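Only one structure is covered here, and it is reproduced in the block below.
Missing here: one protein chain of the complex. Every other protein chain is in place.
Then we have chain A:
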């Protein structure tokens, strides 16, 4: 049977064709003479509705639709890391190398480089029994990542033959399996439909911190490996910089960065910067652990809808190898808008603000693909999903933010007022939350310090206290408050400028390890305790607040270099010394003479 549809309707990315009886829902199709790539989204009698992943201008009525017989799938194998793909895994660098500075239509379904040779180390021998997911070969894909070539899910059997370790392309058969007479030829790559989560053995409890080196996140709103987080914020509040910081510094093994409906220059920035930035532990370029998926805001909208799934499927593939993967999606709102646009063109009944009724369930299904899991091959891996949300008008009650808030574990609310004051990261400490704090308590005790979380709650209390006091200050000014309240304002100011604010462009401050975060907290805590007790003893605030000491503590984030590791001790000593001396002064009643 020749499976060919016949185009009868075109409206933006939505195309309808008749004679589509033989097609499947979610089947990948080629549309028109240019063979644009599309996906069947619904069938009714002989009529099929298709969303097209490329620009449809120039498509003619009556052109054909060709089936491929399989759902929209990705090729998963060596060549992914360090690369940049469009929303359906077509390598943009290869498109550029073929002479396209602008993205043309109809370039077909190209994917991983099939000509490149990889050094393969075969790990099995004839006679071995392999299960689904088991690793049968290794490839050093980049300086940082060993690609563990796995038996695809659903396939198992006895090894009949293998090639020798050596240089092969992804098209070469490496191992032949036999299951009850059925032969499988295993290559370096496998295919997997993007919309289907890859199978696992079971989910494991979340218990490890995803170290990001960002003080406000690690200390106050920690992320967990296998957890989910949302970063909502209006334009200009620093979503993208926060995402870039997480991509640069978080201690995941692999970063999948999905630029979904955002600016072209931002992707270019990552492409130019990451190869130059070095990983703090291994000194290898950060690009060697990064995958970029780019669907910029002017690229076709249907591919934007797919880009999120492409990204998470790649993440799952590396998770199956036993890696900790972090997925940054910037921004999930653009993905939701793509859903809305397609839904509108399908003339579906809109729910809130024109979004389709299935928005919340699609969002939930996406975030649920995160997790800390036991893989088919027995290894453990994780996917952490961090999605930026761009609420219309900066209003957090809009549907995408609302639906996301219900699902995620960490909510990092970016605040316009903080951003206007250039307080970055502009994460609002009063409206953000992390539900992983109690789960991560043990991790902090074991890996940082036993009182880290106690300190956190103490600092949080000071900040909350300050917020209440500021309501009064806004009405009557600071001077009328009693000294024991004014000292809270002063310490809160140190926490805000000296600790919560972090300069992404300062070499000392861009990344701060949790142990150093702890040391900084300890200094602030000591200052607060000593200053507060002095105030309680009746010593006036003007004496308690030593300008030089306070400003040196604010600046400690810039001054604590590797070479000056003793700075925190030095500051603690200075605090002790200073308050010892004024306490003595007042005890002896000689204050007025000094």
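Basically, contacts are C-beta pairs under 8 Å (C-beta built on N, C-alpha and C of every residue); 3 or more make two chains touch, one makes a residue touch a chain; residues count from 1.
Please note the rule applied: contacts and distances are computed from a predicted model.
> Could you check which of "V-type ATP synthase beta chain", "Cytochrome c1", "Oligopeptide transport system permease protein AppC" or "Cysteine desulfurase" matches the UniProt name for the chain that's left out?
The missing chain's protein name, per its UniProt entry, is "V-type ATP synthase beta chain".
> Who touches the missing chain here, A:75, A:147, A:198 or A:340?
Of the listed residues, the one touching the omitted chain is A:340.
> In the full complex, which of A:20, A:65 or A:84 touches the chain missing from this view?
A:84
> For the full complex, which residue in A:264, A:378, A:540 or A:566 touches the chain that was left out?
With A:264, A:378, A:540 or A:566 as choices, the missing chain is touched by A:264.
> Go through chain A and note every residue touching the omitted chain.
8-12, 55-62, 84, 92-93, 95-96, 100-104, 234-236, 259, 261, 263-265, 267-269, 271-272, 294, 296-299, 301, 334, 337, 340-341, 343-344, 347, 350, 353-354, 390, 392-395, 416, 420-423, 473-479, 497-498, 505-506, 547-548, 550-551, 554-555, 558-559
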